[in-house]
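Notes to accompany the following structure.
Every protein chain but one is kept in place in this view of the complex.
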Amino acid sequence: MTTEIRQKIEKLASLSKTLENGDFLLTWKNDEPTLRAVLLGAQILEDLVKANISTRVFDTGLGISIFRDKSTRTRYAFRSGCNLLGLMTEEMDESTSQIAHGETVRETATMIGFLSEVIGIRDDMFLGEGHAYMKEVSHSLEESYREKALNHRPAVVNLQCDLDHPTQAMADLAHLADYYGGLDKLRGKKIAMTWAYSPSYGKPLSVPQGIVGLMTRFGMDVTLAHPEGYDLVDEPLEAARRFANESGGSFKQVGSMKEAFEGADIVYPKSWAPVAVMNERTRLLRARETAKLGELEKQALANNAKFKSWECTEDLMKGTKDGKALYMHCLPADVTDVSCKEGEVAKSVFERYRLDTYREAGHKPFVIASMILHTRFGKPWDVLKGLVDANKSRRPR
Amino acid sequence: MTTEIRQKIEKLASLSKTLENGDFLLTWKNDEPTLRAVLLGAQILEDLVKANISTRVFDTGLGISIFRDKSTRTRYAFRSGCNLLGLMTEEMDESTSQIAHGETVRETATMIGFLSEVIGIRDDMFLGEGHAYMKEVSHSLEESYREKALNHRPAVVNLQCDLDHPTQAMADLAHLADYYGGLDKLRGKKIAMTWAYSPSYGKPLSVPQGIVGLMTRFGMDVTLAHPEGYDLVDEPLEAARRFANESGGSFKQVGSMKEAFEGADIVYPKSWAPVAVMNERTRLLRARETAKLGELEKQALANNAKFKSWECTEDLMKGTKDGKALYMHCLPADVTDVSCKEGEVAKSVFERYRLDTYREAGHKPFVIASMILHTRFGKPWDVLKGLVDANKSRRPR
Partner (left out) sequence: MTTEIRQKIEKLASLSKTLENGDFLLTWKNDEPTLRAVLLGAQILEDLVKANISTRVFDTGLGISIFRDKSTRTRYAFRSGCNLLGLMTEEMDESTSQIAHGETVRETATMIGFLSEVIGIRDDMFLGEGHAYMKEVSHSLEESYREKALNHRPAVVNLQCDLDHPTQAMADLAHLADYYGGLDKLRGKKIAMTWAYSPSYGKPLSVPQGIVGLMTRFGMDVTLAHPEGYDLVDEPLEAARRFANESGGSFKQVGSMKEAFEGADIVYPKSWAPVAVMNERTRLLRARETAKLGELEKQALANNAKFKSWECTEDLMKGTKDGKALYMHCLPADVTDVSCKEGEVAKSVFERYRLDTYREAGHKPFVIASMILHTRFGKPWDVLKGLVDANKSRRPR
């Protein structure tokens, strides 16, 4: 096992990529070798845990999380990823503190940065806001580090914003690499990222955006499908087109789940909100027009209801490659007859792939830990090599 | 000191008991040597702390807690127990996540299990639910481990359910063993577990159930007393009768505190709710009939008020063995003229034993840590021996 791990570390060193003193915010702002490096780093960390070799890199230090939306999976993945490396985590609870926009974002970023290696942020509720907020935190840390108010430069890791959900998309990519036996095996595989009906409204757009913006980079044939009006924002779509072109893959958009599923190796059916609804919701929330918010929800749900046929059924699955496409989901899924009456996916389909979705999620803590390693060290491969050399047990056998 | 600790570890090895890859849910589902092993493990951990020898077993790893009811003592004890072994703790706050019954219990169990060694759960509010919920979490972890969605099998530790409060009962047992100089000195000792009046209603039944289900195993004479209608559930009562029979102790029920106290070496007066009230409460809560809940509370309090004479007074204490029975309580107690006007125990009685109740509580972190050791390792004695051999200081002297 150790020999294999050492080989992977050498490969990582040969990529020679680091994000030292930077952040991990959007996959499409990073070059492909960097993404490969982060993924390989995650894999090495998984191998180390399986080999019971300690991955503790920091003797002390903090990882801070800020969640501006509910979260189980990502919150836990962030804490696990930090803990893997030896960081104690703390959640900045905005209700017991005084974080706000304006002056104090800048200030608070530094206040929580003094002894922190990483600040993980989820801010996905409002289009046009989440990424901007993360940039503001990042710039504040940058300034305080430059001006020696901070001894070091904590990294910002995007735990889901309005544009991207990179820890999810990278964990999904790790799952595919694992499932097919390597990143290079993904070339020519067809993945269908499609909208699906859900009895709720207002789910973020960042998952489908993250998927099309990432999977197009590895030679995959990516098909996006959604009902009219459920468009994604431009930036990741443009990135997807550009990447497909560069990687020899493809990116196309179609108008039905059925068409998208045709011959697909992988399907990713998931609900999201129409851009227009999200924009209006942001406007109403800012203006505190709560009465109109209820009205908007009613209309949005009524509109959603027109597309109940966008459900990943056994029938639709039959149209995929050999009828056996791999089903993916970021969880929790709206499963028909399980978590709701009519949802994104039929019970029997979900149940068949349920444990696969758990395995998919299982990569996230390692992806996050690898992002921390790559943003906090100039030579992450040397840090990993140091762990193998030390060969300290993670726990007694 | 180290010699003595090594002897205890050898004794533990000779018991040769482990719960590897299992849970700790109900004391009465474990055989007696296993309980002796867990208790001895706790004692060894206490000795190590006193000898300033590090008890850190895990280099990294998480302990997750889920509290569905308020808690100070047990929450803190769980965190301390985890910390003792090197685990970072995290509380799963259901208000900021999406845990619920059905699909997501199964899912969430795995999501929080990826890098966790233990999941501690308190779910004691509804009769018929808490233990069932813990079993569901346990089965989900089991399945995910079997299907390789989890690399290891986190243990579930019961931090109080509707049936048992094993970390409390075991800490109480540790206190008695400490007080009388060993588990074997408990043979023939008379303990009175009695209901007591409290100005509140709806306290769980799990403490008295845990006490009668555990103390009967060590040859003690256990007497249970409560007003009519304040019965406990059958399972622990049947266990108590069976164990008393097997251990050469006894188990009987009487109708007054006075009779129960007669000649008792130990008294444990504590309020709990009538089964019928708890069942009706569960039904109303499920049906969301809040108006009727208020009515139920009123009736229950009125009924409680008939039994204000069930107070552990100096007068009643005089009837115990030499008038000097050891008073026990899981805390917080309703102390007359201190925390309420009329409560479970007279101020002077409580004050005399107050520091003893603190000592009683002090065993809980070690009991929990021992449960973690026994569920997570095949040879917990070897793990403990490794700590003594390493002889690392817990803190500088």
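Things to note:
When the chains are written out, they are named A and B in that same order, and each has its own residue count from 1.
Convention: contacts are C-beta pairs under 8 Å (C-beta built on N, C-alpha and C of every residue); 3 or more make two chains touch, one makes a residue touch a chain.
This structure is a prediction, so every number in the text was calculated from the model and none was measured.
Looking at B:A13, B:V49 or B:L293, the residue that reaches the missing chain in the full complex is B:V49.
When you scan B:T2, B:S16 or B:S393 for touch with the missing chain, the hit is B:S393.
Within the whole complex, the absent chain has one touching residue among B:R75, B:K185 or B:K308, and that is B:R75.
The set of chain B residues touching the chain not shown comprises 49-50, 54-56, 67, 70-73, 75-77, 79-80, 83-86, 88-89, 331-332, 335, 338-339, 355, 358-359, 361-362, 365, 392-396. Taking the complete complex into account, residues 57-62, 64, 88, 90, 92, 96-99, 102-104, 107-108, 110-112, 114-117, 143-144, 147-151, 376-377, 382-383, 386 of chain A touch the chain not shown.
Going forward, only the chains that are shown with their structure count from here on.
Chain B has its Cα centroid 40 Å from the Cα centroid of chain A.
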